[in-house]
Each structure stands twice: as structure tokens, then as C-alpha cells.
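Sharing a structure here in C-alpha cells format.
The complex appears here without one of its protein chains, the remainder shown in place.
Which chain is which? They are A and B, in the order written, and residues in each are numbered from 1.
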Amino acid sequence: MQDFIQNIDYMQLLYCFITGGIICVIGQILIDKTKLTPARILVIFVTVGAILGGLGIYQYLVKFAGYGATVPLTGFGYNLAKGAKEAVDQYGFVGAFIGGTKAAAGGIAAAVFFGYIASLISKPKMKKQ
Amino acid sequence: MEKIGNQTIKFNSPPTILNTASIVGPKESQGPLSKYFDKCLEDEFWGEETWEKAESKIIKETVNTVISKSGIPTNDIDYCFAGDLLNQCISSSFGLRELNIPFLGLFGACSTFVEGMIMASIFAESNAGNNCLCAASSHFCSAEKQFRFPLELGNQRPPTSQWTVTGAGAAIISKTGVGPFITHATVGKIVDMGIKDSNNMGAAMAPAALDTLITHFKDTGRNPSYYDAIITGDLGHIGKEILIELAQTKGYNIKSNYNDCGVLIFDKNSQDTHSGGSGCACCGSVFSGYLFNQLKDKKLKKILLIATGALTNATTAQQGESIPGIAHAVSIEI
Partner (left out) sequence: MDPLETQSQYQNYVNKKSPNSPIFKNCFNAFWVGGLICSIGQIIGEVCKYNGLDIQLSGTIVSIILIGLSAFLTALNIFNKIGKFAGAGSLVPITGFANSIVSPAMEYKSEGYVMGVGAKMFTVAGPVLVFGISSSILVGIIYFILT
């Protein structure tokens, strides 16, 4: 345990915190200034991430910030694009259709599964505020 | 009954509001008007399985309460006018299906309560019946589900947004009685000033309220100071301010005796309801609870109640359509 704590790269953690925070602030400014709905914000972030991933730009941010760049939805888009490119390298043209979803499979499956479980065990409640 | 001016009905033998009833949800019960409501619920489901069933139960129990308070046997109520916000007005039709009173469903969005009062008054004065019932309901959770987002979605509400009132109001209007009387009714026109932001309903409806307000004064020859209080339905804090200013530019000063049900029902600072309350039950419960009580106690003698409605739905909002507003007014005097 002590060994693990000594092994954490604290500078990396700081970059992660700051980068993740800044990406969220961009989203907040979009919400407050443009009145976009949550669904649209998420779509914009995922598409921008996929485009930047496709152009090979986003990987530098991932190298710099680690999970600070991959946990926000731009990272989800980046992951999809990266998966598609890697699968094209491996399978050729058909890889474009395989790679993206394959790379994001864990996240999508988890969200669907946990969503279903949550609906079984819980009910919506009135917001108190 | 006769038509005066452009849009106003003058009741020559004014019908009486015999009695009223109101039931509200837990949040409204914590608001400044809680002591005036007949029943305050402790949870939004009220023992039901769905929000829709809960809302139906609220309007049903409100109607049962007003019937028992009035002391009239159910058989002697000739018509029931009711409406709500859910698609095809299912809260009222499902809630009132066992009532056994001839039923006419209404949709006037949040203006439904006053629309019902106008219809009930006309039916009562025209000898179509002696006792007419009107009711309207809304529910925060069913309205959020239909018009906005799932309750558990972690989104933020902008400061212009309004809080749909959970509850219902009901009134029995009779041909004869001791008052308060409905003396005039001004039926509003649809007014659309191009507002598209469904989080700013007060601003979308304020021009319709202004139109009805001014038409009422012109048709009746009255002015704002004739009334002890001018009350709009659910313009909220922002819509209220806009209406005061718009009326000012048209030469009517309503600042001193004007208020809004959406402003009255919640405490803005402690309840975090942003621009105030909205929904059919906003006007319905505030009139049936608070305002009727004030009229009975003779603290208010002449009021002009203007219910406002936004005639929109989730589909038109997504298609980028603007929000048409409507407002109907009744003049109530003792």
C-alpha cells in the first residue's frame, strides 16, 4: 500500500485535475451562455473529441493530463476515433465499423446494464430544491 | 348576460362562487400560503404508483372536498369543467371518471382554472344548470416528465425557470347565492411575441396578460384602482415585473395593487423556486385557498383574476416554434 502511494505521480494527478476541470468549465460556459440542453452539450463534446482524436491532436492532451482528458466525454469521442483507426490498421476498411464501438464497448454496456438494474431497484424522487 | 365592448361578458344576475377547495403538494405546504389550503400532502406520490395517478387522485379528492364543503348533493351539480397539463388532459378525465357529473374537458394550459370559471358562470347564468363545478390540476413531477427531463437527471435550472405547482383547485359556481359574485369575464386572445425559451414562460405569457388586462379596462370602463387586487396566474417574478412595466407604457399603473399567484405561493429565497410557481394548480390553488378566503373575510372586496397560459408542448418546442400565450380574466366582487 505504502509502495503504491509512493508510486503515484502527483504532478500527473495535478495536471489531470486542472485539465478535467477546464474541460468542464468550457461545458458550463456553453450551458450558461447558449441555453443548450444537456443532450446537446454531450453530443458536442463527444463529436469534438472524435474529430480531435481523428486529427491526432487529442492524444497529446491525453499524454499530458491522463484521465483528466479521457474521463470527460471528449475522451469518450477520442476513444471511439482511436479505436476506429486502430481497427482500420488491423482489418482494413471494415475496421472503421468495428473499432469505435469495440473500444467503447465496456462503457456503453456498463451504462445500459447499470441503468436497467437501477430502474429495477429504485424509483425517481421529487427534487427537494 | 350580455357582451360589452370587444371581449367582455357582463353578468346581469351575477353567479356566486359557492365554495372552493384546494389540495397542494409538500413543497407548496412549506410556502407562505400553506395555512389556506384544505389539505397539504406529505409526499408527491400520495400512495400511488405513478405521477399521473397521483395527479388524478389530487384532482379527484379536491373535487370531492369542494362538493362536501358546499353541502350540495352530487346529483345537484349539473356540469363539471376541468383540465390539466398532461397530454389529452388525462389527470382530469381519469381522476373524475367515477364522479357521475356531466363532464366537459378543457385545455387552456395554465389558464384552465379561470377558463373553467368563465364556462361555469355562463352555464349557470344562462339557465343551462344551477350548480357548475370547475377544477384544474398540475403536478411538478408529471409536468417535468412530459415537458422537460427525467427527475433524476443532474441538470441545472436557469434563473428564469418556474416551478410547476403540485396540487389542484376546484370551485362550485351557482346561479344564486350570497357571493362572492362573478360580475365580468374577459376572454383573452392568443398573443405570441416570439419568445422561444421554454425556461422563460413568464416573459412569453406577459404580453397576453397585458392584452387581456387592457381590453378588460377598455370594455368595462374601469381602471386599475377600481380593484383591491389584480392577480395574474403564473407569470412569476420576471413576468410580473415585465407586466408592470408594459402596463406602464400603455398608461396603466398597476404597481400598487398587482400581484401574481406564482410569486405568492413560494418563498423565493428559502425555497429556491427561481422565478416562482407555474401550472394550472398555481392559479387554481392560490385562488381556491388564499384569495377565496380573503374575499370571504371581506379583506378583499373586488379582485380581477387573470389566469395565464402558455399554449405549447414538447414537440413544438423541439421544432423551434415560439410560445403562444393566452390570458382570461374574471372580475370577482362581494
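What we mean here is this: contacts are C-beta pairs under 8 Å (C-beta built on N, C-alpha and C of every residue); 3 or more make two chains touch, one makes a residue touch a chain.
These figures come from a predicted structure and were not determined experimentally.
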* **In chain A, positions touching the absent partner** => 4, 7-9, 12-13, 16-33, 38-43, 45-47, 50-51, 53-54, 65-68, 70-73, 75-77, 79-81, 83-85, 87-89, 92-93, 95-97, 99-101, 104, 106-108, 110-112, 114-119, 121-125, 127-129
* Asked: Which positions on chain B touch the chain that was left off?
  -> 49-52, 145, 149-160, 193-195, 200, 203, 207, 210, 238, 241-242, 245-246, 249, 322
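The working rule: only the chains that are shown with their structure count from here on.
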* Which residues, counting only chain B, touch chain A once they are in their complex? -> 25-27, 43-44, 140-141, 149-153, 155-156, 158, 197, 199, 271-272
* Structure fact -> Given the complex, residues on chain A that touch chain B span 31, 35, 38, 124-127, 129
